[in-house]
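Attaching a single structure in structure tokens format; questions to follow.
A single protein chain has been omitted from the complex, and every remaining protein chain is retained in its original position.
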Amino acid sequence: MAFWLFAARRAAHTAVTLVLLLLFMYVLFRLVPGDPTTIMLGTGELPLEAQQRLRELWGLDRPQWQQFVTYAGNLLTGDLGMSFYFRRPVLEIVWPMLLNTLVLMTPVVVISIVLGVTLGTWLGWRRGERIEEIGAILALIPRALPVFWIGIVLLALFAYELRWFPIGGMRQAFFFPETWYQELPFFDIARHLVLPVAAGVLTSMADPLMIQRTALIEVKHEDFMVHARARGLSEGAQRRLARRNAFLPVLTYSAIMVGFAFGGQVLLEVVFNWPGMGRLMVNSVSQRDYPVAQATFFFMAAAVVTLNLLVDLAYGWLDPRIRHE
Amino acid sequence: MLALDDVSIVYTTRSGPVQAVSGVTLSLPPGGSLGLVGESGCGKSTLALAALALLPAEARLAGGAVRLDGQDLAALPEAELRKLRWTRMAYVPQSAQNALVPVHSLRRQFRDTAAAHGMRSAEADERAAALLRRVELDAAVLDRFPHELSGGMRQRAMIALALLFGPSLLVADEPTTGLDVIVQRQVIDLLRDLRGEDGLALLFISHDIGVVAELCSHVAVLYAGKVMESGPTATVFSEPDHPYTMGLQRAFPDIRHPERSIVSIAGHPPRLSSPPKGCPFAPRCPFVQPVCRDTTPPLVAVSDARAVACHFVDEAAALRERARDPALWDEAA
Partner (left out) sequence: MSDAVLASARPSRAREAWRAALLPFASWSGGFAACVLVLVVTVAIFAPWLSPYDPLVNHFDAAGQLRRLEPPSGTHLLGTTYYGLDVLSQLIHGTRIVLIVGITCAVLIALIGTNIGLMAGYYGGRIDTILMRATDLAFGIPFIPFAVVLVALLGPSLWNTIIAISFLMWRSTARVIRSQVLSLRERGFVKAARIAGASDMRILYVHIFPNVLPMALLYVAFDIAWAVLAEASISFLGFGDPHQTSWGQMLYLAYVSGSIRQAWWWTVPPGAALSLFVIAVFLVGREYERLANPRLR
């Protein structure tokens, strides 16, 4: 019962944030000099009279707040407008890209968290030993590397030099399987995934690792850990207990991490030529295809906000103390 | 069954080693009860952890031995110790609030403990329900989380958990701290009932001599990591031989003598990182003599059961007389 109340409050909070984000985006994209008629058709190419008719048709002559309400309403019903560049409905263009992005991002995020938590637990548990000191410094390094540079290095080594993996993209045109395993469904996508996922995991793993390590060190000093040892719990059981209790900060962080992942995703997709939303966004911004740019931007922001909500809810579920506050 | 033989414990800190416990010798027979009293920071909790072979990484046994049924705990490998823990010796810590795993239900904590020693979940559930009834809790609390219970319920659940394998030694470290008076009473009554049941030996740690007097047949008074006085509780508190015990005794209300004013011993315990020369209590002792500041008095047996570490143990009767004056304690500094 208390949990549902808590969930409802958090959901309302998220809804408000989403509306504010929309408003922010609306203002942001109105920073562009000119309006869609001039951007889409170029200045001076259309007689003023025709431009005026278009403005009326598109509702650009109405007050700003009315335009915003229409805009928000359309967005929420899935009408994202027409792409200036592709001359097709934005949703038709963005939707497949969104799926492609998820195909790349999901393994990156999942593997990063699993690996980060595992290694972080291991390092934190060995606190004070020489190996922990070295490990902590080694863990800092990949966090400092620019993801696109890792991408470039991986491509140069494993795609161009060794030719183990494709040089980019998501699938190969005219891919003909040669051996049995190459005939497996998704084999082609999987081998395209290896390098981008490796680059993504290398850079995203460090944060959950460091957070888990710090949280574990704190937890190790708690009374219940001494008590667990007194109860004769095995070393492995003690470590699992510490990990379980140290996991909550990582969970909180993982929402923020997904936010960062979207940023990293843009870079990953560009380097590896992955046909996802990040690359679409960069291209549409360069081509001044603002409806598409807005849509991609909004999807990313909405995903971050929604994930924050999900994490809050998971937190309430995993830590029974939260719900009562 | 539990024997501490000349135990010294040193903490490694950034500002150098700190001797928390020096040369403590104690013994606790099967079914017996021993109280450790002293102010906070006197080394009682460290001794409790040493008795359980649970010293933290930064502390080490610098000398002496802790024996459980004649077995030297320091000589046992961790795997052997793990088997002894909770089956032979159990622990009720200071704060049940912090010692229970916050994210697990009580059932889970009983089961995990049981599993660590090869007991099946079904049997653990059965034992847990019986033990909870023994500590006068409803078996329904098994499915509660620690934060959902009151302080007294948590502490009683903690005791039930300690009894899971019917240990022969129970170490209770200030188990009533932070509880209100009525709940304190319940916990103490419970421990008194359990003491000696099935040969359970109790090592009880407290700063409250009243509670120790009620629960323990024997007592050791600790100051600055050393035993100042030890012996049967009844005689130690009725005829203290050490000035520190005399002061400590006057620091708690006595139901038998409600007219007595409560004193506090002026000054603070010495910093263990730089202990004073001679008797550690000398700086606060109202009867201090030059010899006290020079030579550390050894712990000497004054009768079959009693031992005292004071140069003036022969004059104890006279000192007890002088100690009755409350003004004496406030003047000393």
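For clarity, chains are labelled A and B in written order, and residue numbers in each chain start from 1.
The definition used in the following text is that a contact is a pair of C-beta atoms (placed from the backbone, for glycine too) under 8 Å apart; a residue touches a chain by one contact, two chains touch by 3 or more.
Note that the structure is predicted; figures quoted are calculated from it, not measured.
For the chain excluded from display, the touched partners among the shown chains of the whole complex are A. Across A:170, A:217 or A:233, the residue that sits in touch with the chain not pictured is A:217.
Considering the full assembly, A:143 is the residue among A:55, A:126 or A:143 that touches the omitted chain. Residues of chain A that touch the chain left out of view are 16-17, 20-21, 24, 28-29, 31-32, 137, 140-141, 143-146, 148-149, 152-153, 155-156, 160, 214, 217-218, 256, 259-260, 262-264, 266-267, 270-271, 278, 281-282, 285-286, 293, 296-297, 300-301, 304-305, 308.
Here is the rule we go by: only the chains that are shown with their structure count from here on.
Partner chain A is touched in their complex by these residues of chain B: 49, 52, 54, 56-57, 78, 82-87, 90-91, 93-95, 98-103, 112-113, 115-117, 145, 147-148, 161.
For chain A in complex with chain B, the residues that touch the partner chain are 128, 222-224, 226-235, 237, 241, 244-245, 318-321, 324.
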